[in-house]
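My structure is below; once you've seen it, I'll send some questions.
A protein chain is absent from this complex, but the other protein chains hold their places.
The letters A and B name the chains in turn, as written, and every chain counts its residues from 1.
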Amino acid sequence: MTDAFGEFLQASVRTATPLALAAYGELVAERAGIINLGLEGAIIAGALGALVGAGAGGVGTGFAVAILAGCATAVVVALVVLWLRADAIIAGTAVTMLALGLTGTLYRTIYGTQGAALSVPTVAPHALPLLSGIPLLGRALFVQPVITYVLYGLAVALWWWMTRTHAGLALRATGERPAAAFAAGISPVRMQALALLFGGAMGGLAGGVLVLAQVGTFAEGMSAGRGFIAIAIVVLGRWSPLGVAAAALLFGGASQLQYVFQSLGWPVPYQLFLALPYVLTLLALAGTQRRAVAPAWLGRALEDDAR
Amino acid sequence: MNDTALVLRAIDKRFGATTALVQASLAVRRGTLHAVLGENGAGKTTLMRIAFGMLHSDAGTVEIDGAEVSFSSSADAIRHGLGMVHQHFTLVPAMTAAENIALGGNGLFRAGDVAAQVRSLVERTGLAVAPDARVSTLGVGAQQRVEILKALAHRARTLILDEPTAVLTPRESEELFGWLRRFVAEGGTVVLVTHKLQEALSVADEVTVLRAGTQVLTAPAAGLDVHALVRAVTGEERTGPPLRTRTRLATRGPCVARLVDASARDARGVVRLQPVTIECFAGEIVGIAGVEGSGVHELVRLLAGRLAPTSGSVMLPTTIGFVPEDRLRDAVIETFSLTENLALRDAATRTGRMPWPALEAQTGTVIRAHNVRAPSPATPVGALSGGNQQKFVLGRELEARPALVVAENPVRGLDILATEHVLRELGISADAGSAVVLYSGDLDELLPMADRMFVMFAGALSEVPVNRSAVASAMVGAMVGAS
Partner (left out) sequence: MRRPDARWAISAATVLVIVLAVMALLLAGGHGISGSLAAMWNGAFGSTYAVLSATLVRATPLLFVGLAVGLAFRAGVLNIGAEGQLLAGATMAMTIGLLVGGLSRTLALPLVLIAGAGAGAAWAGVAAWLKQRFGVLEVISTLMLNFVANYIISWAVRGPLQEPTHVYPQTVELSDAVRLPTLIAGQRLHLGFVLALALALALWWFLTRTAAGFRVRAVGASVDAARSAGGIDAAHTAALAFIASGALAGLGGASEVTGVTFALYEGISPGYGYSAIAVALLARLHPLAIIGTALLFGALEAGAAAMQRDANVPSVIAVVIEALVVLGVLALDRARSRRMS
């Protein structure tokens, strides 16, 4: 029984990894005041980038191209929202549509109809010495692909950066009251642009994880709304690095429930489990008091004279 | 050796089609308190934002301590020893005072070190602030102290304060000025931007007047008299206090609106209004004085029927006209035509088809009656000037001869002619039998108009006699009573 539970935990962490990566990217963007709906586009772009890169030069190249592809989507979002000053919601949706369409077209164009059979080598789990020996948690947390360990490091580094550096303070000020940041000599536009870039990079990395550490191939639309779930994770995690980790794990676990039920022999239609993360997102959003804890200027455009 | 701390020479600044500054100049000598005077819209804030690096001028130069500088952002200005306390505080409400003071620094941020620094600053300057207090919990006076400390923490030698007393009580203003004079005595320089002439004369060493974007007068404060200043500020002779074309009524009409023990919360759920009781009578103008944040915003909206009370009772007439302070946000839709904006008035209760031809005719009437400069009723409201927009809004609200008219700072930012028009129309409206409630932050506008006066402070309302000293002392008294 504990073995099944341990497996469940391990699978949950594995599933949660790309969600958490994307969510951390979104966390930084939202702490700077921007809701980045182009995140979904970054993920799918990263997925295709990973496929192309891995085909050309192995896993490392795959991840690198994935990150670049994600950044590219972020550049488009930044240009449209910060330079053209368009509505961030519609712009983000359009960029996601663009990325989905482009990746679909490019995938079929480059790989033709035999694409379904195409696969790339994936990253195998790597057990950390000593830590992986811890009962129950050891296997779940420390027998994972290396990228998951990178995630752990990232989470800690992000927490430290946001609370212990002036740059982190500046980021948070931008998302709370950009006019105040501006008066203090900070450039809100620059801050938001950099935050978007980071978000895009993380989204691309998440897409790379999907291809290189999980599925091993690309499929059109394989991001499957993870970018939007990531946004919900940020809300549920109350815009804190620790909260985001916990929320991501929750969603990872929800996705894995399907197999738990199957192994228990309970006859529940599998579509219910596929739908569960999305329903959970709705519940999470409804249950969290956004206004109380969200960055005060989140979603509001920068003022003309304080950019 | 130059003895100037800050010099702005021949500054030009345009925003699209609007000219904000034309060859504006300002020379502030080190170790003085220099007041920059002018009406709203004269360009004072724009000039200071250019000095502080937040805006770039189209032409002209800026000198700090005699050397020409070119700021690309406020970070440069801060590095050159400038500090600015803005009209609308540039503080992050969710952060502590210490975090706000530290904002804009580099490298690692250690909360403990910063708090210690703030405490030593507090000791040195006498400006009391708790470093760990969240700014959103601080009162207006304390927030302003945080703004000043922010400037001082970055070693400002020249302080620019933009309308600092707009939100302070008379006593807080006195404390601030006392501190400023001490700062100057110790070698600092202060630039005080204000539209309050008496205040400037009482505390400044030198005075510069800006009018329509250019400097029209610079002189030592001693020996200047108010009338000369008024002439310089407005550009014309003011023959006396603003018009009052009606005599106070001996008897007043029936009660038209009544609040009894009504309290209200703002959008975030914070209680803004203690239980207040007030009655408004037909044919009478009720004046309300109070500073921003005192609860006037909520009181005005309770009376206008735009806000529901959280307790107590509200009795209002069926027809109410409301002229809100933030015209572009609350009163008009810029992209809609004048006719469509007129149609807003009854939009909530109208059913069936929109009678556009009739509405267009009504709009034409309003345009003519109130001298609104607009090409046609189909013109989008956003294309009109501020004064014309306000005249239109007023016309729209008064056109239906409402039983109650509520006006919130209706002449803020308007030129003299538009101001006179608006106040005159409000007087006419009262004469014709409407009850009028007028809130203004400017006692000079309010006192000549009001039949009765109320003072609003910290959510509490009290009636006072209609004269300046009574109102001023009521505001001080309320503050003392509250603590």
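The rule is short, and it goes like this: a residue touches a chain if its C-beta (ideal position, glycine included) is under 8 Å from a C-beta of that chain, and two chains touch if they have at least 3 such contacts.
In this text the structure is predicted, and so the values were computed from the model without any measurement.
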item	value
Omitted-chain contact residue, chosen from A:Leu106, A:Leu131, A:Ala157 or A:Leu242	A:Leu106
Touch criterion as defined above, residue of B:Leu168, B:Leu201, B:Val216 or B:Ile333 at the omitted chain	B:Ile333
Footprint left on chain B by the chain that the document does not show	16, 305-306, 322, 324, 326, 329-336, 340-341, 343-345, 347-354, 356, 380, 382-383
Positions on chain A where the hidden chain makes contact	35, 37, 76, 80, 84-87, 89-91, 93-95, 97-98, 100-102, 104-106, 108-110, 220, 224-225, 228, 231-232, 269, 271-272, 274-275, 278-279, 281-282, 285-287, 290-291
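The definition used in the following text is that only the chains that are shown with their structure count from here on.
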item	value
Averaged-CA centre spacing for the pair chain B and chain A, given as whole angstrom	45
Parts of chain A lying in touch with chain B, wherever the complex brings them together	163-166, 168-170, 172-173, 176-177, 179-187, 291, 296, 305-306
In the complex, chain B residues that touch chain A	49, 54-55, 73-76, 78, 84, 86, 88-95, 99-100, 102-110, 150, 268
